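For this view, one protein chain was removed and the others were kept in their places.
Chain nomenclature is as follows: A and B, assigned in order of appearance, with residue numbering initiated at 1 for each chain independently.
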Amino acid sequence: MTDPVIVEVVAEAEKSVDPHGPVSRAEAEAADDRSHGVWIDAWRTLRRKPMFLISVGVIFALALMAVFPGWFASGDPNKGVLANSLDGPSAGGWFGFDVNGRNVYTRVVYGARASLTVGFACTVGTTLIGILLGATAAYSGGFIDTLISRIADMLLGIPFALAAIIVLSTLTTFQTPNWQVEIILILTIVIFGWPSIARVLRATVLTTRNADYVVAGQALGLSGTRVLFRHILPNAVSPILVLSTMRVGGYIATEASLSYLGLGLRPPAVSWGQMVSDGQAYLRTAFHVLLFPSIFLAITILAFVLAGEALREALNPAKRK
Amino acid sequence: MQTEKNTAVTGTCAAGSTQTVDRDLLSVRSLGIQIRSAGEPIDIVRDVSFDVRRGETVAILGESGSGKTMTGHAIMGILDTPPAYVSAGSITFQGRDLLALPDRERREVCGRNIGMVFQDSLSALNPVFSVGFQIAELFRKRLGLGRKEANTKAAQLLDLVEIPNAGQRLKDFPHQFSGGMRQRVMIAMAIALEPELLIADEPTTALDVTIQAQIMDMLARLCVEREMGLILITHDLGMVSEFADRIILMYAGRVVESSPAAALFTASAHPYSRALLESVPKLADQHTGLKVIPGSPPDPRDVGPGCSFAPRCSHAVPVCLTGVPPTLEVAPGHLSACLFAEEIIRHV
Partner (left out) sequence: MSEQLGTPLPPTADAPVLEVQNVVKHFYPGRSIFPSRRQTLRAVDDISFTLNRGETLGIVGESGCGKSTLAKMTLGLETPTSGEIRLRGRELSSVTRHWRSSVIQLVMQDPYSSLNPRMTIYDIVAEAFVAHPELIQGARRRDLVVQMLSLVGLGAHHLNKFPHQLSGGQRQRVGIARALAPKPSIVVCDEPVSALDVSVQAQVINLLESLQTELGLSYVFISHDLSIVRHVSDRIAVIYLGRIVEEGPAEAVYNTPAHPYTQALLASIATAEFNSDGTEVPKPPRIRGELPDPLNPPSGCPFRSRCFKAQDRCAIEAPLPQPVGPDGHQTRCHFPTVETAPVNISRRAALPLTHARSDLHD
């Protein structure tokens, strides 16, 4: 009887024979100390995942870089010495210099802000609007559901790149200040990006709304809002949460593509997309101009995807090891 | 039916039966199945042996996690590999070792000579083709029949499984059939090529009781008419008592008792089968307080070195937890894997 498994099984068996076996106060107290919810449990799981820790570390460093670029690089990202034009990496410029002789490292550091702002704002925007409209559609049903769903279908039917090009080229000119361009860019992405989130959420809410535990909660006399916030949303939103974190990278890439097309941020603003756009002209002669912003772009996207993946696993108690 | 069943039972013996070789169909010996994923391999099925003869219905009875479905899949050659592997033993079908056959031949045998019916008929049928097309396709691909001939045979087959208006229903798609009718279609497809052996994995679990009875009656009739061996994989004691000739009772991956059907109910020789029978309410008694088996079936990962039922067993002694009990023949053709088998069978 040394096998702990057997001891456990036997103990279990005894309890089931006598369903009123006393539970000691001490036992209850012991349980008290270990009390925790899904989020704390998720955190305990995540804490032990190196992949998650590394990606969060990277995201944190990038965020610091975006807020305090001066900590990471000295000098002006827009000041160039033409003598250094297209020079390769050296001790004086770790990532080399671009065609105007500007330090690529400094520019990468300063470019983080624009890229991360766009990625973050778009994610928050699409997720919030998507959850709100998706849940409303699923919950109210009938006409409102039809209306929201058809609008979403319509927006999804328009090719995203085309829509963004039309909106940006109509609403912005070369004189438009960069902060305005940035806001218009974010709004465009949000307006055309929420439908896919809303669609997934509508479907998950519809399935969880009929789940047995929701019926049990209603039978228990819980209020509608409690059922919604404790039972339906946590189970319906978690797939969205992951989808959203994975899309951060996508939005950064979108900003990059639009800047590449000349529709995004313009000098003197610095963004990774713009740098990639500039760098492609010197692909054969000065590869480093393209390489370093691309590496940062890729690392950022990868960090968000990995963090999202880990988060999804941790938030699902059944998948946790 | 009654007499047919009894004659089939008397001649059978689970391990190493030698007489009437021509009627032997399938022989499983010391079958072991492992799940190999990260970490230690987990034994899902250990040392399972049994025989099936022509016209005989052998039930593999067990609860969830007993390994009954895996055993069926291993015979049919549809184990999820990886992570599941046959780790030991042999499966001999009509004198050929299925495990040693090349993949191509194995598929040929399993498609034509062994048929299989699954529990979930909706996902087992292709939703985008009509039922008639799916059956006729079998005849065209496997037997090389022409379209017309294949369709005629398909209609005959649906008629055989007692689907009303068989000829007209050929054009219907799977979702247009009720659950019971779909299960009949599944059975029709499984027996289309006239296999010698049919494996039915919980064939009626998803259906209503009245429909269950109809389908089982029909399966029993087909087995008699075609002299087909049937492996009935189920957890339903009642069904087994009514339709099986032999019962292989599995628990946590092992065969704990193997006996002629009636003997399991009248003279069971294993504490598990005995407890199981006592825990099921009979129609005759009411409010009596059922006898309970404490605990629940073990996780395959947590099975100790000894008898896997020992932690829940009222007869268990310390030695039960340390070594696997030997299989004893308590009566001709009646095997029990319990140290106290003789004692239990006498204690009727």
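As a working rule, a contact is a pair of C-beta atoms (placed from the backbone, for glycine too) under 8 Å apart; a residue touches a chain by one contact, two chains touch by 3 or more.
None of the values given here were measured: they were computed from a predicted structure.
Novice: Which residue from B:216, B:230 or B:250 sits in contact with the chain not drawn here?
Specialist: The missing chain is touched by B:216.
Novice: Out of B:107, B:147 or B:291, which touches the unshown chain?
Specialist: Touching the chain that is not displayed is residue B:291.
Novice: On chain B, where is the contact patch with the chain that was removed from view?
Specialist: Within chain B, the residues touching the omitted chain are 1-2, 63-64, 162, 178, 180-181, 208-214, 216-217, 235-243, 262-263, 265-266, 272, 275-277, 279-283, 285-294, 296-297, 312.
Novice: What is the set of chain A residues that contact the non-displayed chain in the whole complex?
Specialist: Residues in contact with the chain left out: 11, 15-16, 18-23, 27-28, 30-32, 34-38, 211-213, 215-223, 226, 230-231, 234-235, 238, 315-318.
Keep this in mind: only the chains that are shown with their structure count from here on.
Novice: Between chain A and chain B, tell me the centre distance in angstrom, where each centre is the average of that chain's C-alpha atoms.
Specialist: The answer is 49 Å.
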